[in-house]
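The complex appears here minus one protein chain, its other protein chains still in place.
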Amino acid sequence: MEPLTRIERQARPESMLLNMGPSHPAMHGTLRIMLELDGEKILNAECEIGYLHRGFEKTCENKTWFNLLIYTDRLNYVSPLINNLGYVMTVEKMMGLAVPERAQLIRVLMSELSRVSDHLTCLAAMAMESGAFTVFLYMMKAREYLWDVIEFTTGARMTTSYIRIGGVRADLHPEWRGSLATAIKETRKVLKDVSGLLDQNSIFLGRTRGVGVISREDALSYGWTGPCLRSTGIPYDVRKAHPYLVYDRLLFEVPVGEAGDNYDRYSVRMREMEQSLRLLEQVAALIPDAAPLPAGPVIEPAEAIRRSRRTRTAERIRLSPNLEGSEKDRLAGLTAAAPLASVPAKEDTYTTMEGLISHFLFFMRGKGIRPPKGDAYFSVEGGNGEVGFYIVSDGSDRPYRLHLRAPCFHIVSALEQLIRGRLLADVIPTFGSMNMIGGELDR
Amino acid sequence: MSGFDLLTTRLESALGWGRKFSLFHYPFITACCGMEYMSTACAHFDIDRFGAGLTRFSPRQADLLLVVGTITHKLAPVLKTVYDQMLEPKWVIAFGACSVSGGIYQNYAVVQGIDRIIPVDVYIPGCPPRPEMVLDGLLKLQDKIQHQKQDWRWARKT
Amino acid sequence: MLELAIAFLVFGLLSAVMILINFFLGPRRPNPAREKPFECGSPPLRASIGPVHVPFFLVALLFLLLDVEIVFFYPLALAFRGRGLGGFSALGAFVGVLAIGFVYAWKKGIFRWA
Partner (left out) sequence: MGPENLIDAIRSSLGEAVLDVADSFGDAVLVIRADAVRPALAALREAPFDYALLLDLTCVDFAAAEGRFELVYHLYSLSRNVRLRIKASVPAGDPAAATLVGLWKNAEWLEREVYDMFGVRFEGHPDLRRLLTYEGFEGHPLRKSYPWRLEQPRIPLKDDV
């Protein structure tokens, strides 16, 4: 028999103890709430997390700086590009890399796409768990369009590892403007439909207005950040407080709620999606079209290698399709110029000795990216709040310690207080509006 | 083939046909593959076209356990309990690299593949698998159900 | 009379098959975990379900009453075809009495749980 949890020790004999356990549709599969019930009223609650603790921080201590990028996608897997961004900018802060302008604009474009798909997924799950299945289907449809834009450029729908140390992996897809325009149009249409469905819906209001209320002092005391903190009225947004990338050049407001209940968390996320769409349009206007590749004969890699044995080849080399967008001419505008900061261009690796050496040096054990000794903390505005990376480096090719400041860890720690004394049915919308993501919560 | 054998093979194929097109799945979702499961189950890729659309959130009413995402050691007993509480006949799909083999997480916290805990029928690779791969996995399971020896109350235990 | 018999035969047979087919086709593999209640996969915190609260009983009884009332609507609807006002008033009386009970329960606050 497992030793008694806190709630079993404190529970009164006549009250009913119920598990809203890990394998529950509304608990996103990774949180167990043990409830002490008096009929429908919740007397006491205890949250047990850690069901998705995958040893992220221990794994990072055994992976090189370049290899552990794939783990950052799977932290907040609803907005993976924002985690990439957070990790990558922390390492760039340590190495002092200057990311070119075009890469910064593409990064803002990608993280705003991720933010909208994060809010879409959160509100879709919250609405479906409170009974509005149509909203779930609409929002998943809108998210497909957004994921199409991401997939055209990065090749993957969700776990992209596209934002690399020093810049981005490849240039945008040639027709990215068309797919972005459709995505924005479709998302706006869905947002209008959903606000029509839910904003004045008496059932939804009955379940969210005045439910799961948290005061500003409590929100700050729990370390809340992001949309949940803004729903209590405190306009703290890392993009405004500490502007990074090109956010200081873009116009957007920070939507704020008043009462800090479920409805405000819902409406702050809805308005924040409109702001993100606005940001997407501004960034799309700022990004110049990619210069077309120089015309002229294109030779096969094998032919280029054969020729380059004696003389340097000047012709362009035809790269394989999955390297599209990271040709040498484009790579200059996409990654920092520092040596050994990013994967060298394939054309050099094929044909020149220096390129080959730098390629091997980058991937060899003990070489490659090695930030200077010391520790750094940098945070970006994620879907749930301030996603901060605290990295201690000892100068080797592996981080000595990598810690993620997970926003939803602090938000979920307040869940017990929010549902105490409420009815059993209020747990679902309250928990849904917190947007708990297992990968980020348990790391 | 004697008359009785003809009867049982006809019954077996009828049973297999009936079972494969009415799969009620229990989505045991934990991690990132859950997002791909949402895309698969929703309008765009629509798992309902193959008869497996109805999601049952109780193992008592489900005959397909869809294990989606990473199974950690802390969650292993939960998965085992849910699997045991499912009624016969039941099938299991391991959805995504983490449930197939532990995926990119090989450390102290993650079970290296759920077939160490429960028998698995179809493995869907990918991290996360694209929705088309999931539907393909489902079709493979349906073939398996159609052609396996059906289990029923008085089936001769060979 | 004949169609009635045929109807009862067909529907009776159909429901019997649907109920009993599971008895034939469902394989039996008992295992101890299946007897325990399903608590989202985690071990149940309290094995026995304690005494249930009074409001549950009130709502259950009220539901029973009103549900049976709805079941009576079907024969009523058939029997009262073509009876005009007389039929309608009888139906009105039947529903009215139950409605008074329902409103009384509502005002008494059966549905207010907090």
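Assorted remarks:
Order of writing sets the chain letters: A, B and C. Residues in each chain are counted from 1.
Rule of thumb we're sticking to: contacts are C-beta pairs under 8 Å (C-beta built on N, C-alpha and C of every residue); 3 or more make two chains touch, one makes a residue touch a chain.
This one's a predicted model, so the numbers in the text were calculated from it and none came from an experiment.
The chain not shown here makes contact, within the complete complex, with A, B. Touch with the chain that is not drawn comes from one residue among A:25, A:50 or A:155, which is A:50.
Checked against the full complex, the candidates B:10, B:49 or B:73 give a single residue touching the omitted chain, namely B:73. In the complete complex, the residue from A:127, A:165, A:376 or A:437 that touches the missing chain is A:376.
If you put the hidden chain back, the residue from A:118, A:144 or A:442 that touches it is A:442.
Residues touching the missing chain, restricted to chain A, are 2-3, 6, 49-50, 53, 55, 57-59, 61-62, 93-94, 218, 220-223, 225, 234, 236, 241-242, 374-377, 379, 386, 388, 390, 392, 400-401, 403, 405, 409-410, 413-414, 417, 442-443 (touch as defined at the top). By the touch definition given at the top, chain B reaches the unshown chain through residues 73-74, 76-77, 80, 106-109, 111-113, 115-117.
Please note the rule applied: only the chains that are shown with their structure count from here on.
More C-beta pairs in contact connect the chains of A-B than those of the other pair, out of B-C and A-B. For this pair, chain A with chain C, the centres built from the Cα atoms lie 48 Å apart. Mean C-alpha position of chain B lies 34 Å from that of chain C.
Counting only residues that touch two or more partner chains, chain A has 21-24. Shown for chain B are the residues that touch two or more other chains, namely 78-79, 82.
On the chain C side of its complex with chain B, the touching residues are 23-29, 31-34, 36, 38, 40-43.
Within the complex formed with chain A, the residues of chain B that make contact are 27-32, 34-36, 38-39, 42-44, 57, 69-70, 72, 74-75, 78-79, 82, 104-105, 107-110, 127-128, 130.
The touching residues of chain B, counted against chain C in their complex, run 15, 58-60, 77-82, 84-85, 87-89, 151-155.
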